[in-house]
Structures are given as structure tokens and as C-alpha cells.
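Since the structure comes first, as C-alpha cells, the remarks are kept for the end.
The complex appears here minus one protein chain, its other protein chains still in place.
On to chain A.
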Amino acid sequence: MLIVVCIKQVPDTTQVQIDPVTNTLVREGIPFIVNPYDTHALEEALRLKDRFGYRVAALSMGPPNAEATLKKALALGVDRAILLSDRVFGGADTLATSNVLAAAIRKLHDEFDRVGLVLCGKQTIDGDTAQVGPGIASRLNFRQLTLVDRIVNLDSVGRKIRVSRKLEGRHEIVETPLPAMLTVVRELNRPRYPKVPLRLAAAEATVEVWNNQVLKLDEQNIGLKGSPTWVSKIFSPERAKGEILGDGIAEPAAATRMLIDRLLSKDLLAL
């Protein structure tokens, strides 16, 4: 059985800055990272590999430099790393993206090994839509299990999986036959660090690149043309700011006094 993990290279959103003049994202110098939720999906796939001997393939759709993200997956121990990269994939929204990923998974299934599980992070930290995993499940007609925080049991003989889903204030335990697509939350596991021999091997290993000559998708269903949502504007939100009290850096004592006075006047200190 093959487990496919979908990972995305994202800008480290904790470090993104807004250009005050153009009011757009400053992209230069922002480090790219593996989408943090995807690292948990990757870890879970590797744990299943360690336990059951399954093979693991990592997939990523992105520009050529997303190869770095897949190299990291190789360093952690995935068997295959495939970059889905082509100009015609560009400008894709979630639907067009899931079309490409689903096609690649189908190809792996047909030509390499039977795919039993697809693992994705619960969302990305740049787009925040949480739609790509479910989109893949729908297109492949795999069972969809979102927000998974524990794999309770994977029955490889009976080909079924039982998981815990993290809901508001409780967990839901559900069971479904394979193949299934899981989106995972951080509580699932603690990702490992790459070991030196694997890291060295990864430096030598090649990331396969599949373009649309390989996947042969209709251009109406991919990239900008295949995207039913249009982003008309990206902007920095304007804010009605709270009142700034004093100068806490130059005169901290005065600012402290002002804050205490304000809290007293609001009757908030006697609580």
C-alpha cells in the first residue's frame, strides 16, 4: 500500500511584512517553510511506514523552487518525492489545485502502487481555506476524514481505519473503509528531525518533476482557467485603532500610571 502526503511550500507568515507604500506583501527575504500542518501529516505517514512497511510518496504542487520542500521530505524518509510544476498549473485556486493533486495521486495508484491513504495538513497558513484535502477526496472518491487528531486503529487486513476527529470540546470517533483522505491537526504527533544519513542521502536523491505533459490535464480544469474563485484584491486591513496611552518605551512609569488610572476609572481593578 502506498501513502501519499500532500505538502505545500508556504511563506513563513509569522515573518511577512506589509510594504507601507504599496500596501502589498513584501516577498523578498521571506523564508519559505513547509506548511506546519503538513509536517504532521508527513510524520504520521512515516510512522505508518515504520510500523507497517508501507511506502510513502510526498507530492507538492508549486514553482520549481518548491523542490526544497520535497528535499526536506526525502531527508525525513519518504520513498518518492514528486513536484507538480508547470506554468499552466499557476494561478490555481483550491479547486484547480486539487484537480492536479488528484490526477497525480491517480497516476501513482495506476502505475506504482495501490494508494490506501492520502494525508494532508488541516489547512495551509497562507491561504487558510482548508479546501484542498476535501477537494482531493471528492475527486478520487476517497472517504474524507478532516481534523484528525489520532489514528485509533489502522486495520490493513480488513482495509479500514478508525480515527478521532478534533471537534469543539470533544472528539468524534469514526471508522471508514480505505481508501481515505485525512486532514490532520497539530495534536496528532510531534514531527521528527531528519537523521544525518537520510539527510545526506536526500542531498543526492532527485525530486521527480511532473509537468502537464505527464499529467495530460485539460487546461480548462487547471491553473487560472480552472479556478472558479477570483481574487480581485489583496490588501492590508485598515483599522480603527485603540487609543494609545502615553509612551511606554520612553516613559514607562507614566504609561503605567495612565493605564492604572484608566482601569480604576472603568472600575476594573476591584474585580
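Note that in this section a contact is a pair of C-beta atoms (placed from the backbone, for glycine too) under 8 Å apart; a residue touches a chain by one contact, two chains touch by 3 or more; residues count from 1.
The rule is short, and it goes like this: contacts and distances are computed from a predicted model.
One chain of the assembly is not displayed; among "SigE family RNA polymerase sigma factor", "Glycosyltransferase", "Phosphonate ABC transporter, permease protein PhnE" or "Electron transfer flavoprotein subunit alpha/FixB family protein", its UniProt protein name is "Electron transfer flavoprotein subunit alpha/FixB family protein". Of A:G77, A:G121, A:P134 or A:G223, it is A:P134 that touches the chain left out of the display. Across A:E28, A:E111, A:E168 or A:E204, the single residue that touches the chain missing here is A:E168.
Touching residues on chain A toward the chain that is not drawn are 11, 13-14, 16-18, 25, 93-95, 125-131, 134-135, 138-139, 143-147, 162, 164-177, 186, 227-237, 239-249, 252-253, 255-257, 259-260, 262-263, 266, 268-269, 271.
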